[in-house]
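Complex shown without one protein chain; remaining protein chains in place.
Going by the order they are written in, the chains are A and B; count residues from 1 in each one.
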Amino acid sequence: MNKSGIGLVALLLVTGLAVRANEKPIIGLITKTDSNPFFVKMKQGAEQAANKDGATLMSAAGKFDGDNATQVTAIENMETAGAKTILITPSDTKAIVPAIEKARKSGVMVIALDTPTDPRNATDALFATNNFTAGELIGEYAKKAMGDKPVKIATLDLAPGITVGVLRHNGFLQGFGIKEGDPHIVCSQDTRGDQAKGQTAMENCLQKDPDINLVYTINEPAAFGAYQALKAAGKEKNVMVVSIDGGCPGVKAVQEGEIAATSQQYPLKMAAMGVNAGVQFAKDGKKASGYVDTGVNLITDKPESGVPSKSTKFGLAECWGG
Amino acid sequence: MATTVMNPEDGERTASRSIIHRLLEHLPPPASIGPAVALAVTCAFFATQSPRFLDGRNFSLILQQVLEVGVIGIGQTLVILTSGIDLACGLVMAFGSIVMTKFAVNLGLNSYLAIACGLLVCAGFGYLNGALVTFVKLPPFIVTLGTLNIAYALTQIYSKSQTVSGLTNTLLYFGNTFRIGRTDVTYGTVLMLVLYLMTWLVLRDTAVGRHIYAIGNNPEATRLMGIPTQGLLRRVYTLAGLFYGIAGLLLVARTGVGDPQAGQTDNLDSITAVVLGGTSLFGGRGSLLGTLVGALIVGVIRNGLTLMGVSSVYQILITGILVILAVMTDQLSRRNKG
Partner (left out) sequence: MPVVEAHRTPVMEAHGIVKRYGRVTALDGTDFELLPGEVLAVIGDNGAGKSTLIKILSGAVAPDAGEILLDGRPVHFKSPLDARREGIETVYQDLAVAPAMTIAENLFLGRELHRTNWFSSFFGILDKRRMLEEAKSHLRGLQIGVRSMRQAVETLSGGQRQGVAVARSAAFARHVIIMDEPTAALGVKEGTMVLELIRRIRDRGLPVILISHNMPHVFEVADRIHIERLGKRVAVVNPKAISMSDTVAVMTGAKRRDELPSEVLC
């Protein structure tokens, strides 16, 4: 509860004394953690938008991925402090729902960013990357790029059951044009999105089948690990690695040819849209609703026809975590 | 001439105090053969399931894959032998690896000096743990729960959550390989094995090593026998910290980057290796080499199941079952003794 707590108390005093007519709308942003560059960028985007639109931003974050309790406390505190809109990237998509419902009953608008709650309509709206589309894009790209070559695929996934991982994986398969269980998929292992674990998974997959020539990775750290393993096996030139995220290190890796293509997502855009929606709600009481796709772009320097993409120059300008 | 004051349990057939019994006494107790047998059986099983398992290159890979948990496991074993526990290990390692990589790459410090700084910082965290346990008398579980958060936060703050790349050759040294027959072995693997051997010998054959066991087994008795227990505990925690730093250097050499998100599952993974290796979580019993075997068991299962095309989730299931079996075997073998 640390610094957010003190901040909230101060804000409470300030809002209590604020003159009614010129009250700035208070918008809360709750991210999964505040260390992941993705969320750092999101918070930056929210702050920028709040300054521009004349809103006050409160922020909080969980201590680790999956820390539901801190997020619940943050929702309650922000509501007490007068936030009328709360933007949240839920750590536990089911467990957070009761706290969200309680806030919504008191008239707070809650918008999910990046990750939908379960069920999705527990929040007023969802501004997120379509993770399935992100996977589809690299799947389609890989299909075109591999052409008629016989293909052996390894998928380096997240962890059992986590929505983001499942959507991206299935999107990739769909984009590539195959189904789960297809014999072209010779190896599927979990990495928890960790670089060292990605390296281990790639090493073991290569040991199983040294002829793997296409690797789908859940995110860029896993891709870096895969690349490291490929390099140690002398295969980095012959194996295509595709990934998702679009963080600056990832785009640089595309530029350097380590990753063939990556789907870039836009945390800043999610946050800015969320702040705008909050300001709108404060102005005329109109709530945001439904699912808004904040967009994803395929970033590659070797474009394939029929698959829309953008260059790494574009990617570097828009990336996060630089 | 005078009668014996004490006899081995009356009613024992002293005639059968035979050669076989005396032989059995000289063998290591079941708790430490068990893991080695389990490892052998697991390897034999996977050898039948995939022709690619019994391969020099594959074994070299497995050893590299267990470097992180393996070396952390040395520190964790030492701490657990004193009936403590270290939940901060992986995150202290991550902090150390960020310090050594950033000092070398961003500050341009001499690589050896940068590595020394990383090791020092990790040993410092170890000392902090030891000091809180001995001076303030807090339980190790709680102390290391606190320091793990501190280490994690410092790592994120100092690294701004960015990985550090463009490492110098010195930092990458332990990732370099040399050939044995047709297999490439990394220097990191060799270092890990040497560290295990050295530490095992110290634990087995020196007074300090035996005192570490004694503190875990009966801290009051150890104190009454004049052994400075508090100072020894601090040294154990500090040394464990140093091992976490070494693990960080080996990880950096293996992955080629300083990763601020590294090490987050290492506390549970290293404790798993310790338990699978037959060391008791209550302290005072176990073998350091068992931890290496335990780490290898997990690595072999992960590798073997991947070669068989089995989903990752089963690796977790099997590891969990093995941990329970390991603890059960340890309990049963002890109940049959006294």
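In this text, contacts are C-beta pairs under 8 Å (C-beta built on N, C-alpha and C of every residue); 3 or more make two chains touch, one makes a residue touch a chain.
Here the structure is a predicted model, which is why all the values come from computation and not from measurement.
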Contacts of the hidden chain among displayed chains: B
Identified contact with the non-displayed chain, of B:L39, B:V105 or B:A214: B:A214
Contacts of chain B with the absent chain, listed as residue ranges: 2-9, 17, 22, 25-26, 205-208, 210-211, 213-214, 217-218, 220-222, 224-227, 284-285, 337-338
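Please note the rule applied: only the chains that are shown with their structure count from here on.
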Residue ranges of chain B in contact with chain A within the complex: 50, 52, 55, 57-58, 61, 64-65, 68, 149, 152, 156, 160-163, 165, 251, 254-257, 259-262, 264-265, 302-303, 306-307, 309, 311-313
Complex contacts: residues of chain A adjacent to chain B: 35-37, 40, 63, 157, 159-160, 186-190, 192, 194-196, 199-201, 203-205, 207-208, 221, 224-225, 228, 249, 321
